[in-house]
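Take a look at chain A:
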Amino acid sequence: MDILHSIFVAPFIDMGAYPDFLLQVIWEGFVAGVLYSLIALGFVLIYKASGVFNFAQGIMVVFAALVLVSLHEMGMPAWVAVLVSVVVMGLLAIGVERFVLRKLVNQHDAILLMATIGLTLVLKGSGQLIFGGEPKPMITRELGLPTGASDWEVFGGVVIFQHIDIAATVVALLMVLALAVFFSKTRIGRALRAVADDHQAALSVGISLHQIWAIVWFAAGIVALVTGIMWGARSEVSFALEIIALKALAVLILGGFTSIPGAIVGGLVIGIGEKLFEVYWGALFGSGVEAWFAYVLALIFLLFRPQGLFGERIIERV
Partner candidate 1 sequence: MLYREAGQFKTSYAADQALLPILQDRIGLSLILLVAFVGIPLLATDFFIGSVMIPFLVFSLAAIGLNILTGYAGQLSLGTGAFMGVGAYACYKLTTYFPDINIILLILFSGVFSAAAGVLFGLPSLRIKGLYLAITTLAAQFFLEWCFIRIAWLYNYNDSGAIEVPTRKLLDIAITGASATPVVRYLVIISVVTLMALVAANVLRGRIGRSWMMIRDMDIAAELMGIRPLRAKLSAFAFSSYYCGVAGALMVFMWIGSAEVESFDINHSFLVLFMVIIGGMGSLLGCFLGAAFIWVLPIIIRAVPQLIGLDLLAATTEHLTNIIIGVLIIFFLIVEPHGLARLWQLGKEKLRTWPFPYASN
Partner candidate 2 sequence: MRSLPSLPHYLLRNAEQYANRVAMRHKDLGIWREWTWAEICGEVQSYAMGLKELGLCHGDKVAIIGGNRPRLYWSFSAIQSIGAIPVPVYADSVAEEMVYVLEHAGVRFAVCQDQEQVDKVVSVHDQLPGLSNILYDESRGMRDYDVQVILSIDAVQNLGRRALERDSHRAVQWRTEIDTLSGNDMCVMLYTSGTTGRPKGVMLSHDNLIITSINANTFDKLDVDEQTIAYLPLAWVGDHVFSYGQSLTAGYCVCCPESPETISADRREIAPTYFFAPPRVFESLLTAITVAMEDASRPKRAMFDHFIRVAKGYGEDVLNGAPLPLFSRLHYAIGELLVYGPLKNRLGMSRVRVAYTAGEAIGPDIFRFYRSLGINLKQLYGQTEASVYITAQPDGQIDADTVGIPSLDVEIRIADNGEVLYRSPGVFLGYYRDDEATASTRTADGWVYTGDAGFIDEKGHLRIIDRAKDVGRLNDDSLFPPKYIENKLKFFPSIKEAVAFGDGRDYVAAFVNIDLAAVSNWAERNDIVYASYQELAGHPLVYDMIERHIEEVNRDLAAEPRVAGACIRRFLVLHKELDADDGELTRTQKVRRKFINERYQALIEALYSDRDTQFVSTTVIFEDGRKGKIEADVTIRSLGEVPDMQMAS
């Protein structure tokens, strides 16, 4: 009975007793969720347009941030370094399309996934080789990102909002909006949407598949760069992020592989969920449950809705 009580009753009593703390936990989870969503967004972009499950998205985040920080270390002004980083991500996209994707056209999904695992190793190895494996601080101030925090007195307590977290949320929001505009208003964006449905249709728009792949990888690269900056600003730029980025896979399960809103909602659910779970239930298990919560949630979710939150029911044909 004790056990049931501590699972089903006590945590909620705690929540009610200190609503300010609950709010703080939810906010922390929300911000983490935003970053999960951003990584998942990168996955979705590429998966939608090319059917490639890009395992390297996580390492791309690290790689992009490292490039930026290192360029600045070498004496480049911050915004120039951002521009150069964008160019680097563009070159990477072209390289990946040219030397990997193009050679693997029409291959089985699993093989493409494996190829991006290979790409992960290459990016990781070369990142460490060129920039060193040590964690580095993000050039937050140089980029004009806010620091510091504001307090919000509520429910008889205080909730602390880090400015960088607010900025991250805003930037993420802007990026989603930008992507939405890009997809619905521009010719290339429409072609990208078409290609997700039907490869032939895209060709009729007059854009080659090769170009489309390069563009989506570039877009995913930019998303990675932004994610890297925000993440780096919250903690630091390190390869440890790679493991955390795997959580974006769980996000994808919830949101579905092809849905941008799904990626966002999924990210937030997991971010908030794992924080709540860690804080209110973690002690029951011994702490550190954040490490697996996302995956177990995804697993349980899958058993009931294999098509994801926003996916359609799949009818198998023979």
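Everything below uses one rule, namely that contacts are C-beta pairs under 8 Å (C-beta built on N, C-alpha and C of every residue); 3 or more make two chains touch, one makes a residue touch a chain; residues count from 1.
Quick note on selection: all candidates are chains of the complex that A comes from, given by their letters.
The shown structure was predicted, so the numbers you read here are calculated from the model rather than taken from an experiment.
What touches chain A in this complex, out of the candidates 1 or 2, is 1. Contact residues on chain A toward candidate 1 in their complex (touch as defined above): 53, 99-100, 103-104, 107-111, 113-115, 117-126, 128-129, 133, 243, 246, 249-250, 252-253, 257, 285-286, 288-289, 291-292, 295-296, 298-299, 302-303, 306, 316, 318.
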